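Can you read through this structure? Questions will come right after.
Some chains have been omitted; the remaining ones sit where they do in the full complex.
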C-alpha cells in the first residue's frame, strides 16, 4: 500500500440519526474529496462488524466509530484513532444515564441499589457503551452487584426500546444516554419524553472517534488529518461559516473535529478490563484475574503518559 | 312423467374447438340411456356439463335437472349445489382421493346423507360404514377396503368409483365408461348392478359406453354423439350398421370389424 | 340394503373391525405436540396473553403514529426500493440457477440417497449459517457494498430455494417420469420433460416469494453498507419517525402485492 489508492472508502455506522445519512454526510464528504483529490465513497452500515472486517482486509480506509467499536478497529483491523467529533454545542462527549418513569417513586441510584427484587430493569444492548458497559462498570461493578440479583426481571433492548418501555411503565428502570434522551426523543416523541426522568448520570464519555487504517500511505494520512483539523476552523470567515454549517448538518450536528489518538479509548478499555477481572474473580479463574490485572496495569501506565482520556 | 334431464341448446367450446353443438336432450325418470360415440366425440363433456362441472357457452339455453335449472346461459344457478347430492357420477378417470383409503372414498358418497359436521370430523356412524362396505362387496372390492386408493389397480379403482356412486343413493346416475378398465366378469357384474338400480329403485341411469353390444343389450335408449352433435337418439334396435360406420367415422376399419367379430347389432336388430 | 344390520357377510364383518394402528399413531403425535406446547407455555410467556386484550389500548396508541404518513421523501423511497430490487434480482437469479441444480440433487425421487443426504446437509448449512457470516466473508473479498450483499443473500437464498424446490419435486406425480424413462429417455430427459413441467408453476411462485423476501431483507444489506429500502426503514423506525416509516411501509406493501399478483398471473399462464 505505498501508492495512493484510487478511491477512499469511508465507513459510517448508521446510528440513531434524524436525517437521511446520505444527505447528512454528503456535503462533508464532497469537501473531503475536493481537498484530498481522490473520490471518497461512503458506506452506511447498520453495524460496525462489516466496517471493521472490511478495514481488516483493506476494503475500508476511514471509519466513524463509537468508542467501543473503535477498540475493535484498533486491535483487530489495524486502525488508529486520528480525530474526535464534538457536538456543535462544543460538548466533548456525552453521559450514560439511568432513567425511570416520572411516577415510579424511584429518585436516586440508592433507591435502585436497594435491590429488593421487586423491580424490572431494561438493560442496554451488550455492545452499547453507554447502554451497557458504562452502567455495568459504574453502577454495578463498582457497587459489587449485578442487575440479575437486583431485579425481578432483566430484559435488554436498545435505547429507544428502553425509553418506550420506561415511558409506558413496562420496566421500572432502564439505561439510556443524554443524546437519546435529550436530543432525539424530545424531537420525535415529546409526549413520551415528558414521562421519563433521569436518576443517575455517568462521568463524561468522550464523543465518537474517527479511525483510519494505520497502513495508509503517509502522504495520504497527512492530507486526511489536515482536512479534518482545518475544516470549519481555518480560512476566511465565510469559508468557516460555510463549513460550520456543513458540520452542523452532519449526523446529529457536529462542531469542528479535534485531533485525537488511541488514547481516547483508554477509559472504555479500563472499564472493559475491570469487567473482565470481576468476571474472572467470580469464576475463580486465577489466570484470568492475573491477565486482567496486568492489562489494567498496562493501561494505567499508558494513561500516566498520555493522560486519562487522551487529552 | 317427470323430466330428469332437460337440456336445450347446449354449446360448449374449449378454445377454438366447439366440442358440443346445440345439444337438445330430454331424459325421463327411470330411463336407462346409453351414450355412445367415437373417442373425442364429447361424451365426457356432455356428462360433465349435466353434472354442472363444466359451464356452458353463453350461447346456450339451459340445463334443467329434476325440472330445476342448474345452468341458464353462461351462469350456474343456486340450485346447482343442492341438487348435486341426487346426481351420482362415475368419472372416466375415477376421481378418487389417492391418499385416502378406499373405504373413506366410498364413505364420501354418504356425506350428503349425514349432518355436515359429522363429515367434517370424519365421524361416520356404523350403519354408514356397513352401507359403504356392502357397496364395495357388490363390486367385489370389500377386501381392499383399507388399502390406499392410489395403490389399487386400474380396474379396482374403477370399481371403487362405482361403489362410491352407489352408496350415494342418487336419483340420477351418470356413468362415464364405467366398465372400460374391467374384465368381462366384472363388467357384467357392474352392468347388472346398474340395471338393477334402474329396474328396482327406479334410478335414472345415463351410461357412456364404448362396447356398443353392451349398450344395445343393456339400454332401452341409445344416444349417439358424433363430433359433438347428437346423430342418433332412439331405441337400441334402431341402429343400423351404416349408422355405426358413420358414427365412428371410419371406412376401412369397419369392414375389418364386421369380418373378424360377430356384429351384435344385427342380433339386437 | 334397507336394514343393513340384518345379516352381514363375513368379509364385511372383517373390514368393520376398528383399525387401531392409525388411531394410535395420530393420538401419539397429537400428544407429543400438546406436551411440547405445554412445556413451552411458561418459558415462552404465552400466559401473558390476557394483556393482548387488556392493554390493546397501548397498541392503538402506537399504531396511531403510523396513521399520518409523510410523503415528502416518497420519490427517494421508491428509488431505494429500486436499489433493493436490483440487488434482490441478482441474488435471486444466481441462487435460482444453482438452486435448480441442488434441489434436484436433494430430491429423493430424483437422486439416489447417497447424493441426497450430503446435498441436503450442505443446503441446511447454507440456511443455518447466519447470513452475516456470509456477508462479512464476501466483504473480505469484494469490500463493502451491494456485491457483498448480493452474494451473501445468494448463498443463504440458495439454501432456502433448494429446500423449497426439492419439496416441490418430491410431491410430483411420478407416472409421467416413468413414461419418459421407459421410452429410453436419459436421466436429464426425465428431469427436463418429466419433472420440470410439473414443478414449474410452483417453482416460479416460490422464486417470486424468495425475490420478495430478498427485497425486504435489511440485516445483510445493512451490515455490508449496501443500503436499500429495508435499511432506510430501520433508520426511520429507530429514529421514531413513524410518519416516514409509514410511507416506507406503504411502498413495501405495494411492491410485495405487485410481486404477488405477478406470481399469480405467471402461475395462471404456466398451469
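Per-chain residue numbering starts at 1, and chain names A, B and C are given in the order in which the chains are listed.
Assume a residue touches a chain if its C-beta (ideal position, glycine included) is under 8 Å from a C-beta of that chain, and two chains touch if they have at least 3 such contacts.
Here the structure is a predicted model, which is why all the values come from computation and not from measurement.
For the assembly as a whole, chain copy numbers read A x1, B x2, C x2.
Everything below uses one rule, namely that only the chains that are shown with their structure count from here on.
Inter-chain contacts peak for the pair A-C, counting C-beta pairs in contact. A summary of chain positions shows that the Cα centroid lying nearest the centre of all protein Cα atoms is that of chain C. Ranked by distance of CA centroids from subunit A, the top chain is B. One simple way to say how far apart two chains are is to compare their mean CA positions; for subunit A and subunit C this gives 38 Å. The distance from the centre of subunit B to the centre of subunit C, with each centre set as the mean of the Cα atoms, comes to 43 Å.
If each chain is reduced to the centroid of its CA atoms, subunit A and subunit B end up 80 Å from each other.
Multi-chain contact residues of subunit A (touching two or more other chains) are absent. Taken residue by residue, subunit B touches two or more other chains at no position, since every residue touches fewer. Interface residues of subunit B, counted against subunit C in their complex, comprise 103, 126-127, 129-131, 133-134, 136-137, 142-143, 145-146.
Those residues of subunit C that touch subunit B in the shared complex are 1, 4-5, 8-9, 11-12, 15-16, 19. On the side of subunit C, the complex with subunit A involves touching residues 58, 73, 76, 132, 135-136, 139-145, 148, 218-219, 222-225, 227, 231-232, 234-235, 238-241.
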